[in-house]
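One protein chain omitted, others in place.
Chain naming follows the written order as A and B, and within any one chain the residues start at number 1.
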Amino acid sequence: MSQATMTSAVHPGSVLGPNRLFAAGQHAGHAGHVAAYGPLRVDALGTVFIERLQESGLAGRGGAGFATWRKFAAHGRDRPVVVANGAEGEPLSCKDATLLAHAPHLVIDGLLVAGAVLSAKRLVLYAGAGSLPALASALADRPDAGAVRLVEAPDTFLAGETSAVANVLAGGPPIPLDRVTASRTRPTLVQNVETLAQVALIARYGPAWFRSAGTASDPGTRLVTVSGDVPSSQVLEVAGGAAVGDVLHVAGVGSGVSAVLVGGYHGQWVRSASAPVTPGAGVLMVLGSGRCGLVATAQITAYLAAQSARQCGPCRFGLPALADAMGRLADRDPDPGLPAELASLGALVSGRGACHHPDGTVRLVASALDAFGAETLRHLAGTCVEDES
Amino acid sequence: MDEVLWAAGRAGGFVALALFTCTVLLGILNRSGRPVAGVPRFSLTLIHRNVSLLALVFLALHVGTLLLDPFAKLTLTDVVVPFLGHYRPFWQGLGTVALDLAIAVVLTSLLRHRLGYRAFRLVHWLSYALWPVAVAHGIGNGTDGFNGWFLGATVVAVVLVLAAVAWRLSAGFVESARLRQGSAS
Partner (left out) sequence: MSSGTVLHIDWTRCDGRGLCTELLPHRLGRDPWGYPLALDADSDPTNVPLAAADLDAARDAIRLCPMLALRLAHSTR
């Protein structure tokens, strides 16, 4: 859905970081890919490669930001199914679809690296319907990817959640599993496609090279989708540790920014240009000045409540209640108890589901109340910034 | 001696049927999630279980005594395979069906932690088939079928179970239904 409506331009070689992921150019084929990056021998890597990953400091690019080497190490012996996860359920993000469109071979390389290092049983490339035809021809374009199976990711917010991916691969619906149930499915290592592309680069050029961009705590480069009240949505490759203001500047967004939603629908509102573009899967949504953050948050919360997989009671009943209260605040219901009601509903829902969907939704609402304190007071008094524009 | 067996067989069947009726009513009560008259939910669950096990004991008595009774001419095959008996084969067959279902329902209930919820629930739904089949067997096969007191008791049981099922199907059946309405959208 999001991929189709967004016009995403790739900006290689931005001032913010080296052009690593798109170095082979737009819509790179296998020949162009090998010409740009050189060949890759995956069988020579061995399990010692997990130590290289640790030295690199690479953290997952799917949103949770978990150390990649730990995930690999956890599957060092169990011959897992390795999944390249391109299910970009987040409506504000299109960096994974962009990566799959322009650098599919880097992702496939990363999948083959993980497969060889972990002696994987199966390799799966999991992506939305829009990406599949190009990926099928990319796989056919190279001699070494015969073992990779393409699986379509449904277009839902939760389709990329790790246990939901395992559920789909087991023939189930794209909804998360209970942690204990998930531990009984076959061992599965789910890695975001951008993470795997970075793995492919580390396998070629080593951890020191990887760390030569970015900061000590956020090494390497990362993809960021800039959307919202901007001239055009775009995907940028930025150096780790980049600040929101710098990225917006490169994206051509000058003044007229009221706030930025960092990390997507499960993310947080920030109003400081020096805030980092993490945590989250590299999403910046700009709220233009004159727009009301409470109204935007209410819309997103309603969407998130509707995207609940509706299998866990507190999520199924609590998120609509939360969305309802957020909606009343956005509609300037003068009830002074609303902020407290939102806080207590948040506490009631948080942590009480099989996945982090309720937690992410609560975090969004809490950050809105935090960032838009003045707006909240105005709404309770019956006025709104949007009246003036 | 035969008279005793015959009487015990009939009495066992009657008590089993009464206890199965209680089991169904308790099961529906359990499903609503409500405690009753200060009896907590977990106790109701335990009572539901224990009454059903007791019903099975009386069912075993019912079948066992009639197996031994030369007059009833019941064979082991009749106990397992329905509709082959000599005496009113259809009505007796219903009894066999009810017996097989009762064994299946109770066994899967006892093993539900191993079988998993789906299999358990699927078989447990058969209770709603088991009960009317057993009642029909009681009326059609029982020598007491058209005695006033047996018929009276049956009518009471049917009314109770029908009322419980009607409640089960009503909107406010589950305890928290009201609280979950509206926000369930």
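Criterion: contacts are C-beta pairs under 8 Å (C-beta built on N, C-alpha and C of every residue); 3 or more make two chains touch, one makes a residue touch a chain.
The structure presented is a predicted model; accordingly, all values stated were derived computationally and were not measured.
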| item | value |
| --- | --- |
| Partner chains on view for the chain not depicted | A, B |
| Contact partner of the left-out chain, one of A:312, A:330, A:371 or A:385 | A:312 |
| Residue, one of A:198, A:301, A:350 or A:367, that touches the chain absent here | A:350 |
| Of A:28, A:53, A:117 or A:177, the one touching the omitted chain in the full complex | A:177 |
| Residues of chain A (touch criterion as defined above) contacting the omitted chain | 176-181, 311-315, 317-318, 347-348, 350-354 |
| Missing-partner contacts on chain B, residue numbers | 30-31, 33, 35, 40-42, 45-46, 112-113, 116-117, 120, 175-176, 179-180, 183 |
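By our rule, only the chains that are shown with their structure count from here on.
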| item | value |
| --- | --- |
| Distance between chain centroids, defined by C-alpha means - chain A, chain B (Å) | 54 |
